[in-house]
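A single protein chain has been omitted from the complex, and every remaining protein chain is retained in its original position.
And then chain A:
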Amino acid sequence: MTVAPAKWGCSVTTDMKPSKRPTPTLVRPIRTPSRAAGLVLLSLFALLLGGIQLSVGWNGPTEFWIPAAFTLEFWAWSSTGLLAWWRRPSNGTGALLLFGAVAMFLAGIGNLGLPVLTEVSTISATLILAVTVHLLHAFPSGQLRGRLSVTTVIAGYVVCLILQVPNYLLPPAEARVLLAAQASAGLAVFLVTAALLVDRLRSADPKNLRVLLPLYLYGILAVLIIPFASNVLPLFGADSVAVGAVQLVAMAGIPLAFLVGVLAGGFARTAEADALSTWLSLPGSTRSAVAQALAGALGDDSLRVVYWSEERETFIDSRGAPAESPTAQSPRVRHDVHVESRLAGAIEYDSRMIADPGSVERAGRVLAVALDRERLTAALVASNEALGLSRMRLVEAADRERSRIARDLHDGLQVQFVLLALEAQQIANADTTPFVTARAATALRTRIDQAAAELRHLVHAVLPAALIERGLFAAAEDLVDRLDIPARLEGDIDDRELDQQTAQTAYLVVAEALTNAVKHSGASVVIVSLNSEDEYLTVVIEDDGRGGASVDAGTGLKGLRDRVEAFGGTFVVSSELDKGTRLRVELPCAS
């Protein structure tokens, strides 16, 4: 007989007959029956069990509605369990719900009037409570995490199974004390569970609260109502039938609530890998769509994807900004995603929401290429941002240099020109100066004055005094005042709200546009408007000239557009032929 290799596990071999010559090549693993087939078998089995219970109950000692209700309860638990298992195969919740179904079945068969079954039923009468506690602790991943959770759940089973023993081994009188102990221990388990859930809610990511909060609330209420309804409800005048009905309804609600909770994670009909593959083939998947798909498939809305930047040797987010790593204490975990052994990025998720790292790994493998594609985009965005920043630094450096030159000229050369001219004139005015020299000295003074005037215009072009002294509006007003064609300045801005760079950029825009209007447009009037609104300064320069201006036509507009865009502004020229020119610039005010 050929032995199947270990990795095939329980798979069956085709070659069952003894053979003298082992032929491993013939050994083929038969695929284990698919999960769907298994689940169909299980559901048929559950139907069958329920049917037996119903038919036996029909002739049973109790009224028929009691076994009928328990059967329905059993079916509710088993069907939700099967559904959860089918939809979320990597989640243990489905299996737990099926276990709950077994507990329900065992609790129900006590009503069939068969002594052995009654014994079994008594043994497992409160098992469903322990299962519910287990479900609460294991939600949403279906696996227990943390020593406290594991201990509490085990304690729950001990209370429901071991402390149940006096119920069927001891005479009722003696059992009473021990049963009181069972109730107290059960209450303790319940209180620890409640405290733990509250703590989980407090530390949960707000995005996951939507699912966790209603479920935990219902779970806690159900665990309270089921055992204590028989003590409390009669106080409100309920008879034993009503109490039983309340208990049954509360119990039936539990599997439904967990099913909804598990599915609310956004899991699609198919298994996770199939869902992701389907998504991959969707056209036009947008940025961070990988993260969205993963969050939906794995059931953690707080999940995010980060991308590896080789250049910076760090993880970056989709906007290209460095992504902070989760701390060691944090419940957030990163799973690295590789494409052909090269690190492409990582999936960052909440380990409290997704307990099975295997599911993240599988999803990561499916989406690795898509994630890598997003990584390129993120890297592009990052380098684009870096480019923008360096552009801005260049403009800022130029501005600083411009200011320095203007200041130096203002404080130095301009003063020198005044003093030189003054000295020349004083020589001319002195009583001892011969007439010819006086005339020459006066002429010299005039020429120095002319040079000073040229320097004045140069300094003004570099950095206008009005801009420094009174801000953008006054400076624009000065430009409009000195324009050769009629011009009007409109608008309302608060110069104190503008930082120097914004003001200077806007000024240069107005100056260039006005120069163009005079030089090229043949306009008869120009209107300049300055307005600030919503953190944006809007500059519009409009003339009635011949139009046809273009940013790319070699005018100074191109450099200005670069400058405006470097500061994150917009620059729009509309200049249809014979329809005038309109330049509209928006600049963010960094106030």
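By definition in this document, contacts are C-beta pairs under 8 Å (C-beta built on N, C-alpha and C of every residue); 3 or more make two chains touch, one makes a residue touch a chain; residues count from 1.
Throughout what follows, contacts and distances are computed from a predicted model.
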I notice the complex is incomplete. Of the names "DNA-binding response regulator", "Branched-chain amino acid ABC transporter permease", "NADH-quinone oxidoreductase subunit J" or "Cytochrome c oxidase subunit 2", which is the UniProt protein name for the chain that's not shown? "DNA-binding response regulator"
Which of A:376, A:415, A:443 or A:572 touches the chain that is not shown? A:415
Which of A:98, A:133, A:222 or A:448 contacts the chain that the document leaves out: A:448
Looking at A:472, A:487 or A:573, which residue reaches the missing chain? A:487
Of the listed residues A:223, A:323 or A:424, which contacts the missing chain in the full complex? A:424
Chain A residues touching the chain left out here are 410-411, 414-415, 417-419, 421-422, 424-426, 429, 445, 448-449, 452-453, 456, 459-460, 464-466, 468-470, 474, 477-478, 481-482, 484-488, 525, 527, 542-544, 580
